[in-house]
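What follows is part of the complex, with its chains left where they were.
Labels A and B are assigned to the chains in the order they are written; within every chain, residues are numbered from 1.
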Amino acid sequence: MAKTKVLLLGAGFIADIHLESYQRFVPDAEVVGVYTRNGEKAAAFASKHGLEQSFDDLEKAIVTSGCEVVDICLPNFLHHQAVLTAAKHGKHVIIEKPFAMTLEQADEMIEVCDKAGLKLMYAEELCFAPKYERVRQLVHEGALGDLYHLRQCEKHSGPHSDWFYDVNLSGGGAMMDMGCHGIAWFRWMLGGRPKAISVQAHMMTVMHKGRTKGEDDSVVIVEFENGAIGVAENSWAKLGGMDDSVEVFGTGGVVYADLFRGNAAVTYSEEGYGYAMEKAGNSKGWTFTIFEEAFNQGYPQELHHFIECVRENKTPKVTGEDGRAVLEIMLAAYESAGTGRKVALPFHPKVAKPIDLWLDQRPS
Amino acid sequence: MAKTKVLLLGAGFIADIHLESYQRFVPDAEVVGVYTRNGEKAAAFASKHGLEQSFDDLEKAIVTSGCEVVDICLPNFLHHQAVLTAAKHGKHVIIEKPFAMTLEQADEMIEVCDKAGLKLMYAEELCFAPKYERVRQLVHEGALGDLYHLRQCEKHSGPHSDWFYDVNLSGGGAMMDMGCHGIAWFRWMLGGRPKAISVQAHMMTVMHKGRTKGEDDSVVIVEFENGAIGVAENSWAKLGGMDDSVEVFGTGGVVYADLFRGNAAVTYSEEGYGYAMEKAGNSKGWTFTIFEEAFNQGYPQELHHFIECVRENKTPKVTGEDGRAVLEIMLAAYESAGTGRKVALPFHPKVAKPIDLWLDQRPS
């Protein structure tokens, strides 16, 4: 059986990770080309990674690359159009977080893929991160009794690309960028696609005030229908490298797991060295040296799963509906941060982008 | 100079810790007696610890024991009366958390001591815990830039004594019991007795539903006047032993510190052994073995400081005003948990006990 042909949309940080993951860990897939708006950047990416084709025209890329799968690693504001174009041409879609800028977009994205009989996977890698999946298995075995409180942190010192800081392009700040992980993971851990019933949130801009209107530090409390809560803490203002860690509390036990410092070799170097972990900064002195960063975060496993879904006609474990549900909770979080009120779900505000609910309503 | 004579009010878990702390680490103090409502218990405590006097009558104890200092380790609902009685007879007071059941009580307690020219210290041991104090020193040196986010967790599987579960005696659950620590510590770390301007909170009862109306799991977000926030997570539903840990985020760095697992020896025992740490449960298999538990939590340092204040006529670092400020924030937290709204401070509700603000208002 021939390899499944994948077109990569985007040539930034996350596209690099997807490409490495395909090439090292997904033997049934072949990345046949890359698109990004800047043709030179696309060509450079293709050249660096040995891809035969590069494109700066989205539709042409989708139509002519010979792909069966479109893997969307584009800035947030381009997600909607990219899915619509892929679906129009009969391509299966896997899409990076966050799913969309509005619920209307989300609904349309889901609908077009559904009508065309196409797979649509929401690429939440934490649902595949092996350490966290090990934890989920324990929970499934009953090791922790009933879960009542989850915590997920994802924090670093700020994103790699400028567009993240422009809320018109990103739709929001650190919570929009990283809170989506925690929120998706709470739903995944609790199982059965639990309904969120309310959200409380606090947001602020601490470190990047001159650069963005977006929040760079947030706390979100999501309450689910069975009473369990998830607390997502996210930041672009946290120095010293990436944090991705969880705490799981059940009536029969607890688990603490950490993907970065908790897996790392612990190094002291007078001279420093090339790279310790994502956003680590200087590597002189003590550092936490991470290894197999993509694997430990679940990217290869996620992509492997999607390619299998496409080849064997299975339903992805994480779908557009999950992406939409996360987006709805994030909308409620911005609303709560803006109004100071606990926001009940379902919540379907009419806004151009999530962060408006905070920016437009917060007390001066 | 003679030793300062201390009368201990209370003979429970915390009284044991205070007594050990005085005897081992506060050479200038002498515990001359103990009072508790149950005379047999008082006598047993005195006998066990070599105290000469025991009492079951509060006023008599204060008047006849010869004490200069009254150390209040009584259940919460007895705090107010105990301070009033001590002050009436001219005794300096150190009082365990939480300060009082109502702001009216708090104000009166402060006033009577003030008028009588007596020292009144609020015994927040986290302001003396040596690891946390080391962290505070770093912050003071500028190692972390400006603090913008603090987190403190204090969690275990539930209190030792029945009265904690009766909200009429305790005034509240896990947050009232332990959230006071985090809230006091946020103020202490930020320095200069910062004003809290708002509080958001979520509370629930998970594990002890049959036993208490009080919350046994809570998340409280306190916003201070300079924009920094403190997130206090507290639980009586957390198995596996005590957690007391902090995270400190500043614009120039971060610190993680943990008083229990983070100090412990890591032990594997097939047979088990007597005691691993507070609330650890079974000691077979792996355990985190804590040492010098009282010292590491700051109790001896706290009591040493107060005795020094008494002897050298200094102002305690943590006062009744601090205890009152913590109480006000806790009241706002119950109100927020009850109403789902962010509560602005100053906040002065008229209630018999803090938890009423949650119990009476929360949606069914």
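One rule holds in what follows: a contact is a pair of C-beta atoms (placed from the backbone, for glycine too) under 8 Å apart; a residue touches a chain by one contact, two chains touch by 3 or more.
If you're wondering where the values come from, they're calculated on a predicted model, not measured in any experiment.
This homomeric assembly is drawn with 2 chains in place; in total, the structure file defines 4 copies of the chain.
Criterion: only the chains that are shown with their structure count from here on.
Computed centre separation for the pair subunit A/subunit B is 40 angstrom, with centres defined by C-alpha atoms. Only residues 148-149, 151, 198, 200, 202, 204, 206-207, 217, 219, 221, 223, 227, 229, 231, 233, 235, 237-240, 249, 251-254, 340-342 of subunit A touch subunit B when the two sit together in their complex.
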